[in-house]
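Sharing a structure here in structure tokens format.
Of the protein chains in this complex, one is absent; all others appear in place.
Chain nomenclature is as follows: A and B, assigned in order of appearance, with residue numbering initiated at 1 for each chain independently.
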Amino acid sequence: MKKNSRAFSTLGSIAALSLILAACGTSSGGTDGNSSTGGSDAGGSEDPIRVGGTLALSGPLAATGEIHRLAGEQYVEWLNDNGGLLGREVEWVLLDDESNPQTSAAAYNRLISQENVDLLIGPYGTANITAAMDVAERNEMVFPQHSATLTYAYDYDRHFPLFASGIDSSRTVSETIFDAYAELADEAPQTVGFVVNQNPATDFIAHGHEDAPGSVQVAQERGLDVVLEVDFPQGNTDWGPIAQRIKDADPDLLWVGALGGDSPALLAALSQIGWEPRHQFHLFPAPGLLLGAGEVAEGATSTTLYEPQEPYLSFEGGQDVSEMFTAAAEEAGLPYAVAEMQAGLSWATWQTITAGVEGAGSLDQGEIADYLVNNSIETVLGEIDFDPEQNNYYGDLVAIKQIQDGEFTVVYPADKTADGTTIN
Amino acid sequence: MLEVTDLSVYYGEARALEDISITMDQGEVVAVLGANGAGKSTLVNTMAGIIPARSGQVLLDGAPLQRLASHKVVGEGIALVPEGRMLFNQLTVAQNLKLGAYSLDDRSEIGALQQTVYDLFPILHDRRDQKAGTLSGGQQQMVAIGRALMARPRYLLMDEPSLGLAPIIVDDMFDLIVRVHEMGIGVLVVEQNVARTLEICDRGYVLEQGTLALSGTREELLGSSAVREAYLAM
Partner (left out) sequence: MQQWIQALITGLLLGGLYATLSLGFSLTWGLLRTINFAHFGFALLASYVTYELSTVHGFDPLLTLVATVPIGVALSLGLQWFVSKVKLDMFGTLVATFGLLLVLEAAISRYWLQDLRRIPTENNPWLSNVLSVGPYTMPVVQILGLVAAVALCGFSWWLLQRSRAGYAIRASVENPTMARAFGIDATRLGYLIAAISGVSVAIAGSMIGILYALSPASALIWVPVTLAVVLLGGLANPVGVAISATALALAESFTRQFADPSLAQLVALGILVIVLLFKPSGLFRPTVEVSER
């Protein structure tokens, strides 16, 4: 029996090891390629043009990474069905960065030096974008990216940001929010309570940075009374005490620097202690979850850059992204299959690189960058003019949407609303 | 009748016992003697079912025990008082005793059995709620014997019961073995204290380096010059 127990412990170690290896395989440990070949209409027998990039397909950022994956795949399919790029098919070489910046940077290095991709597209998540952008800069490649909000950090002249809120986004987004509420005139909120996720993206918008003020400061500049300012950690497990503090401060406007599932959890805690927000703003919530929070979320506002409604549907590609993304998301089984800001940002990023290549007529990175800087680009977000004086940032295209009768609809600015809907 | 036939036990490749055969019945006190490392502990541990045999058999009234799962052996009627006591030190005296009776089918006897043990060892009754690990060596030995008795064994295997005990208590220990035997239990005593053991046993076996060197009645062993020279220093 001694021999048997030795055999068993060897067996055990092998079993344990294979369990781990199997797990690494199934959770796509950063090395599995996921190429997306497009449709068949792209002419020519030439090799496809390869666009390289990573996304968070696993890890904490994967929920939104998934949206960008679907949007990108649909775009590439649409592009290949419509003649491809420079008459050639487009192939997306997508790697999983596991929500990790180091993995992202390493993957971009691989894409550039070993896979020899022709073009780049950015990942999701500010930290990953920052890491990847360094790699792009060292290789002098054009880097279109769709979601970094830490605008002040980026001065690479070939990076093209699609989160369209200007170089001092913490100010411009804040101004837009309070401008929207100012539309309520006499009913506009006088006091504000800030509850902010410590994540750098939300923290930046709320508190700003050295030279750029955030929403707290902007509120004070406008004569609003800041009655509460509380930070919470990313993995917060208990909202009771925070809800209590909000109830005690009783702000007219509850400004939540939210990510993902923060908002419905906070609203549930507030309803448990019997406090209803009179006005509520949520910065980057998962829209599906916020809608699922029911009655308590009625009237909640948030930021957007694209919604599946007019006027966006009439912008370049606005209809396509809505139809194709919705269909793909439903097929994939996403609980909230609506094409909104994230999908729109993704589509616009692809439109940018496409426009740059077509406009320059070549894959030369310098020529593409020149074209993008010197021309207006039509996207689902509207018309974009990258301004080299502002590190390729441009004006503020951020709009405010609100949950009215259980649906999101854009309420500000007026030219981005459908049928002149207003904030309430 | 408890029999061991041609028992061989190995630790890995090292031979601990080779072709050992002994017998005893319930009416006897049998001694197993020998120097350190002769294989005495191995023998009783194998008989109690906690070590597997390479070959050979352990038979209780003709039924083989060596293939049973080790937790089933005590139910057949063999209980072990191991070398070094091996009490459940973090449990109380009373809990150790109760666990001794774990294998009994009829749990209503446990109270009566505990009383028997306390009659045998009155001091344990006083200390019954004390953690076993806090008792003195002699008292721990009492608990070890008491625990084994709780299993209502027909055969009791005792491995070096006098080891580590103060000389005064050693005498009491051997008296105790006799008293236990008088309760109707066959006792197999493994000991290095040959002189005292020969006083109380009916028959004995002598092991040397894993093999059986001598066997005989008490008188035969006492009369053996080999035994006297090697173990009695005479």
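FYI, a residue touches a chain if its C-beta (ideal position, glycine included) is under 8 Å from a C-beta of that chain, and two chains touch if they have at least 3 such contacts.
Just so we're clear, the structure is a prediction, and the values are computed from it rather than from any experiment.
Of the chains on view, those touched by the hidden chain across the whole complex are A, B. When you scan A:N109, A:N139, A:T191 or A:Q244 for touch with the missing chain, the hit is A:Q244. Listed residues B:L33, B:A48 or B:V180: the one in touch with the omitted chain is B:A48. Touching the chain that is not shown, out of B:A35, B:L99, B:I200 or B:A213: B:L99 (per the contact rule at the top). Considering A:G260, A:P277, A:G356 or A:G382, the position touching the chain not shown turns out to be A:G260 (whole complex). Within the complete assembly, residues 5, 8-9, 11-13, 15-17, 19-20, 22-24, 26-27, 57-60, 62-63, 65-66, 99, 198, 230-233, 235-238, 240-242, 244-245, 248, 260-261, 264-265, 268, 271-274, 286, 288-289, 292-296, 332-336 of chain A touch the chain that is not shown. Taking the complete complex into account, residues 48-50, 69-75, 79-80, 82, 86, 88-91, 95, 98-100, 102-103, 147, 151 of chain B touch the chain not shown.
Keep in mind that, in the parts below, only the chains that are shown with their structure count from here on.
Between chain A and chain B, the centres computed from C-alpha atoms are 76 Å apart.
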